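With one protein chain held back, the other chains of the complex are shown just where they sit.
Going in written order, the chains are labelled A and B, and every chain counts its residues from 1.
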Amino acid sequence: MDVLLTAFDLVFTPYVLLVMLGAALFGLFVGSIPGLTATMATALLIPITFFMDPVPAIAAIVTTVAMAIFAGDIPGCLLRIPGTPASAAYADEAHAMTAKGLAEKALGASLVCAVIGGLIGTLVLATTAPLLAEFAIQFSSFEYFWLACLGLSCAVMISTGSVLKGVVSLLIGLFISTIGIDITAGHPRFTFGSVEMMGGISFIPAMIGMFAVSEVLRYVASNRQKPQVSQQAIGNVFRGLGPVLARYKINLLRGGVIGTAIGILPGAGADIAAWVAYAVSKKFSREPEKFGSGHVEGLVDSGCANNAGLSGAWVPALVFGIPGDSITAIVIGVLYMKGMNPGPTVFLNQPELIYAVFVAFFLANLALLPLGFLAIRLARQVLRMPQRVLMPIILMFCLVGAFAINNTVFGISIMLVLGLLAYLMEENGFPIAPTILGIVLGTMLEDNFMSSMIKADGDLLGFFSRPIALVLGIVTLCIWFLPPIIRALRSTRGRAPQ
Amino acid sequence: MRLNDAVFGIALLFFAFAVIAYSQTFPATFGQNYGPDLFPVLIGSGLAICGAVLTFRGWGARKVVPWVELGAWAQDRQKLVTFMLIPAALVFYILFSDFLGFLPTALLILFVLLRRFSVAPVNALGIACITTLLIHTVFARFLLVPLPWGLLQPIAW
Partner (left out) sequence: MLKLSRLGRMAGMILGGVAMFAAGAAQADWPERPITLIVPWGAGGGTDATGRMIGSLLEKELGQPVNVVNRTGGSGVVGHSAIANAKPDGYTLGVITVEVGMMHWAGLTDLDSKSYTPIALYNADPAGLQVRADAPYQSAADVIDAIKANPGKFKGSGTGQGGIWHLALAGMLNDAGIDPAAAPWVPSKGAAAGLQELAAGGVEFVTSSVVEAAALIDAGKVRSLAVMGDERLGAFPDVPTLKESTDLDWKLAAWRGLAGPKGLPADVTGKLVPAFEKVWKSAEFQKFMEGRGFGLVWKPEAEFATWMSESDAGLGSVMKAVGLAK
């Protein structure tokens, strides 16, 4: 108990609170601009945290990231341009709600779910980190291969319309992920001698292109004006939220748990958590047909999951020094610099510091509620602009965002090409969500497949040789093959009495 | 722009075979049985199958769905120019931003686009100036993104 009190003392000083407020504003800003990610925000904080004590340094990072991941929902909802990759999974859905005049409800739900998700993740982190890390570290390439397969099945679940076109879209995404030097053999693929291509197709410019540039093109090409966001009153975003949350309390819990779990696994972070939570939400929903048409249910799950994933990622980072996502990869460096070397001993040697970090986590997520509310109100002011003024400005922001990822105009080329591709695809009924998921999961799928094959000397049974892999493998195969088999059985049984 | 499924199907078939053929040039890897060509070949095969099915479907529907159906905007000359202006603006930036610098390039692109979307000249100039300076201040100054100065290097601030 003493430790906890010391921890509170460490956090509740004017200096730390001020640092957290500054970090919060920074995070909200970075998150709401497409192309500036939470990871980048963290990297930018590093030189500043050099000169801080451990607690304010880490509190600043925690706060920035929590704010940024929520803020990514704002442009996703209002403009269909996700601010960070973690919002990509449900940008379509949220924007469909805006189109129906429900922007207020969508943003309110996003905000409250983000807060709840963050709190669930933090609770798990604070109470069971060492135990869960012990489990997560049991995952080898076999397990990750099956997880990637499960992730891919999400693509089919979330895509609307023709299954065939969904598969084509997924394969295009997977192909894009093979461009560049592959880590299995170190051979440059489909680069045609270009050094820039060797680096592969960066996900962020690809995402900006597929969402934002295609949106601008659609605006130019469409004759009808889209519903003006500015015409909608965004008043009290919390109005009418109570019944929604009460109705979807299971979804909240499920989103939080899925998000935390995926966050804990090294190599998968908030973005994948949001995709999976959204797909699971649709799969188990009583009204799956409403998904994609502006239905709040999927938002609840995935909005909760991505913020929960952030805390989850700290579990292996703190316990084993193995990053749970790209943000904690940077955080580990900061921990070392501040003398809080990751390892189980950090809980024994400096418990007050670790608990202070947890307190900062709770505080950051609670502060999200008022500050996020403020951000939504501010965003509305920006969106008062007529679209003919807004569209060129959006294009310019995207251009700079795509450039900023690697500081090269090659990012802009990626954005342009994939923007045109996405426009053509959507016009012809090819969903773009599977392409994006393919780019996200392609490398994970291939790398782990190749590693596993090398480890098993080419024996496919190796994929079932370990207990967790066996379970995951069977689950995956069931998800893939049971529904068609059941359908086939039903139809034969239905025919039998005739 | 809407195309008959068969057009996509045939394009996918060509693309798939190109991918598979090109993957054959990848070297086998040291000490390994599976090389970098495995996944591209699998993806290519998948695309080829999908392409074949799409072609088949599109052929079946050719009486109902025309090969190419340009959107209304494409017949409208003005709209077509506006549409092409978006990629053109990005290409212009890619080619000239390094030489001209971010400020002139962004200013020019914003002004042209705003004018094209029929914003009044004075307003367009004002909005373009403010946006360019705002983006530059935020990204180059605070977020340390190395936006090129180009011709303005001598007066860089």
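Keep in mind that, in the parts below, a contact is a pair of C-beta atoms (placed from the backbone, for glycine too) under 8 Å apart; a residue touches a chain by one contact, two chains touch by 3 or more.
Please read all numbers here as calculations on a predicted model, not as lab measurements.
Considering the entire complex, the omitted chain makes contact with A, B.
Contact with the chain not shown here comes from a single listed residue; of A:5, A:18 or A:183, that residue is A:183. Note on the undisplayed chain: of the listed residues A:345, A:381 or A:491, the one touching it is A:345.
Screening A:139, A:248, A:278 or A:358 for touch with the missing chain picks out A:139.
The hidden chain makes contact, of the residues A:89, A:322 or A:371, with A:322.
In the complete complex, the hidden chain is touched by one of A:57, A:412, A:450 or A:472, namely A:450. Within the entire complex, the positions of chain A that touch the omitted partner chain are 39-40, 42-43, 46-47, 50, 137-143, 180-181, 183-186, 188, 195-196, 198-200, 202, 266-267, 319-323, 326, 329-333, 336-337, 339, 341-345, 406-408, 447, 450-451, 454-455, 457, 466. For chain B, the residues in touch with the chain missing from this view are 29-32, 144, 146, 151, 153-154, 156.
To be clear about the criterion, only the chains that are shown with their structure count from here on.
Touching chain B in their complex are the following residues of chain A: 30, 36, 44, 164, 167-168, 171-172, 174-175, 178, 182, 184-185, 187, 189-190, 213, 216-217, 220-223, 388-389, 391-393, 395-397, 399-400, 403-404, 407, 409, 412-413, 415-416, 420, 424, 427-428, 446, 449-450, 453-454, 458. The touching residues of chain B, when paired with chain A in their complex, are 1-3, 5, 8, 12, 19, 22-23, 26-27, 29, 32-36, 38-40, 43-44, 46-47, 50-51, 53-54, 71-73, 79, 82-83, 85-87, 89-91, 93-94, 97-98, 106, 109-110, 113-114, 117-119, 127, 131-132, 135, 139, 143-147.
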